[in-house]
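Not every chain is included here, but those present sit where they belong.
Naming follows writing order (A, B and C), and every chain is counted from residue 1.
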Amino acid sequence: MRRDAPIFQPRDAGYAARVRASFERQRAMELIGARLLLVEPGFVEIELPYREDITQQHGYIHGGIVGMIADNAGGFAANSLVAAGASVLTVEYKLNLVAPAEGERLIARGEVIRPGRTLIVTRADVFAVKAERWNLCAVMQQTIMALPDKAERTA
Amino acid sequence: MRRDAPIFQPRDAGYAARVRASFERQRAMELIGARLLLVEPGFVEIELPYREDITQQHGYIHGGIVGMIADNAGGFAANSLVAAGASVLTVEYKLNLVAPAEGERLIARGEVIRPGRTLIVTRADVFAVKAERWNLCAVMQQTIMALPDKAERTA
Amino acid sequence: MRRDAPIFQPRDAGYAARVRASFERQRAMELIGARLLLVEPGFVEIELPYREDITQQHGYIHGGIVGMIADNAGGFAANSLVAAGASVLTVEYKLNLVAPAEGERLIARGEVIRPGRTLIVTRADVFAVKAERWNLCAVMQQTIMALPDKAERTA
């Protein structure tokens, strides 16, 4: 991650609770067992423990699952910067899988690169953690759209 | 899909059974309830019925889940063209989510665009089917790597 | 290209002249010697003759130049569908270079996949034409933004 990244000022002081509530409403995150570790302005961390039912044919965590948490890490990083009452939508993302997702758990770090009014560009890095060694296993670049007056469904 | 696409000749006459067996070994596909509808040389179709536990915060199927089946549709399309005894790996993919994944089921169609010896380029289209109307909800472009002598794990 | 693609209805009857005028204002297209062959609703074709001063270190046309005409083919395809008085902007694109750009000329075909109000998703295929044989050399997927009331500069 970019240690020299700009510090973003959230437009919604309640951003952390709002992002956490939005994450809770994603049934798909519950299905795979992902949880939101950290929410800061323009930055989030998602953790996914290894389970056999999320693997692919070589026994590693499925690349599509890696993509899910990378996509979400970027999306929630963007979400942390929009106004209260707004929501976000993934326009597109591009994911490189650079090493097998092998380990006890994955950590996805998403960060905002460019917070536009309508479009927010993010990047995410996903690490496979094995015996407390962090290995980069995927990198993502993403475009998010902010929807000014679109409320999320209530749980 | 490209009706004018080249017809590919499989290098492994048993490609269909091999691809189906590989799909069966992906526990993550079982978890989300996806199944392989069709396997042809350089072309596959994957179906995913709607379930509430694969949704995002707006109630549609999660974009990451859409990405999983798009990634897989491209990957298995590529897999159908490699030699017996070879396997494939996703190098990267780029996914545009163009409409909400809303409907009774999703259909992902993956096709090979360029079958290189080492790298295979594919595209996939994902449709949300609602009352038998097909709506394009995602498009993907992907790079797959062929691993000549890498066997998949046996179930 | 998708022979089964939907036929788009232009919102601006003068779309072809507008797109051609916009192309003429791109000095960079003049610099590399590209020209607009065809403009239809949601579809354009750009031609680029080989010249030694647009090559890379192996003597083929530079991948970045291939990207320029692919980007433009998608962008002008999108531009053909927006209202008179609107203009377009490339949000992002992803390009796979699948074969060397070797031949007498390149042809880039751009087509609209999904014409949203704000965002338009396109794809492009680039062919290297050598002794009248067409070889696919690049494939692109792109997001374009429509700017409703943003006029282009006058030449």
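Quick notes
Note that a residue touches a chain if its C-beta (ideal position, glycine included) is under 8 Å from a C-beta of that chain, and two chains touch if they have at least 3 such contacts.
Remember, it's a predicted structure, so these values are computed and weren't measured experimentally.
Here 3 copies are displayed; the structure file describes the full homo-oligomeric complex as 4 copies.
Here, only the chains that are shown with their structure count from here on.
Chains that touch both subunit A and subunit B are the following: C. For the touching copies subunit A and subunit C, the fraction of interface residue numbers used by both exceeds half; the interface is of the same-residue type.
Of all chains, A has its CA centroid at the greatest distance from the CA centroid of subunit C.
Separating the CA-averaged centres of subunit A and subunit B is a span of 23 Å. The geometric centre of subunit B is 28 Å away from that of subunit C, both derived from CA atoms.
Mean C-alpha positions place subunit A and subunit C at a centre distance of 33 Å.
Within subunit C, contacts with two or more other chains are made by residues 94, 143.
On subunit B, the positions that touch subunit A within their shared complex are 22, 25-32, 52-59, 61-65, 67-69, 71-72, 87, 89-97, 152-153.
Of all residues in subunit B, only 1-4, 94, 96, 98-99, 113-114, 116, 121, 123, 136, 139-141, 143 touch subunit C in the complex they form. Within the complex formed with subunit C, the residues of subunit A that make contact are 91-92, 94, 118-119, 143, 145.
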